[in-house]
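One protein chain omitted, others in place.
After this line comes chain A, so read on.
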Amino acid sequence: MKRLLWPLLVLAALLAVNLFFTPSFFSVEMKEGHLYGSLIDILRFGAPLILVSLGMTLVIATGGIDLSVGSVVAISGALACLRISEDGGVFSAVVLALGLCVLLGLWNGFLVAGVGIQPIIATLILMVAGRGLAQLITDGQIITVNSPSYKVIGGGYLLTVPFGILLVLVVLGVTAFLTRRLALGVLIESVGGNAEASRLAGIRARGIVITVYAFAALCAGVAGLMISSNVSSADGNNAGLWIELDAILAVVIGGTSLSGGRFSLGGTVLGALIIQTLTTTIYSVGVPPETTLLVKALVVAAVCLLQSPKFRDKVFRRAGPPSSPRPAAEEKVRVTA
């Protein structure tokens, strides 16, 4: 848990800022038969980012990176909305959209593990081409659908709780189980540590890499359904734009190393929540739009500095007596989700 201490403190600080500006920030009430409040908003709007970040975490754990998730988000929403606007079958539309996303993920995995292209280049292909594909599907227009059952995925409620939050909990639970209760997590970290050595040790490295890329695309696909369902429309140009960068940021804030070999699902969720809380904070505190990006950058920079043991050592040693001479060694201890 120690590694998650700093992100947790940052999240707490952000929430405290909100409480200062909006005294009713923590109040959660029932409205129109569902939970209503700022905290619920953060979870609801953060849900797609958490999903994309979970997929990204596993990809990064294998030493890779997936830049194409934003385009996959757009494709998934576009295809689902197109199918629904044509014949209205929500279930088939969702299955078709997610199926295509898995296929796109397999393609990424094939390029990385099968052909040996560097992950950043391999997924850059789909990042650019995928946006075009989404626009091709929507014909460059915004497709508006009017389907109450599709609306549930991103904008609906089950037992007063936003459906999107429940969906995230399920995906998080399944992922945590597969990677932390079964051997898969260790295998992923092993491949991320050294793919060739893992292969020689008898791990099917190639299969693992392809699987995580497919998983990342599937997560992005579900996120895409959520985003488009939340506004009952598909926008091929803007849906999921730059979400890959937010996801990478969430993973990094959560303490997963970009060089692979180690990951923390709990940290990633925390990272995504920090990003979403920051966004909500900016809206409710009333930061002028011209300076929004600067404020975001400052907070992110502060989080990253706080996360660095070296930086903490330098700054806090001056303030008080050093607590432990070498905290860096301890940082390498793995954290379970």
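Here, a contact is a pair of C-beta atoms (placed from the backbone, for glycine too) under 8 Å apart; a residue touches a chain by one contact, two chains touch by 3 or more; residues count from 1.
Simple rule for what comes next: contacts and distances are computed from a predicted model.
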Between "Transketolase", "ABC transporter substrate-binding protein", "Ferritin-like domain-containing protein" or "3-isopropylmalate dehydratase small subunit", choose the name on the UniProt record of the chain that's been left out. "ABC transporter substrate-binding protein"
Out of A:Val95, A:Val128 or A:Leu245, which residue would touch the omitted chain in the full complex? A:Val128
Across the whole complex, the chain not displayed is touched by chain A residues 21-22, 24-25, 31-32, 36-38, 41, 45, 128-129, 131-132, 135-136, 139-142, 144, 155, 227, 230-233, 235, 237-239, 279-280, 282-286, 288-290, 292
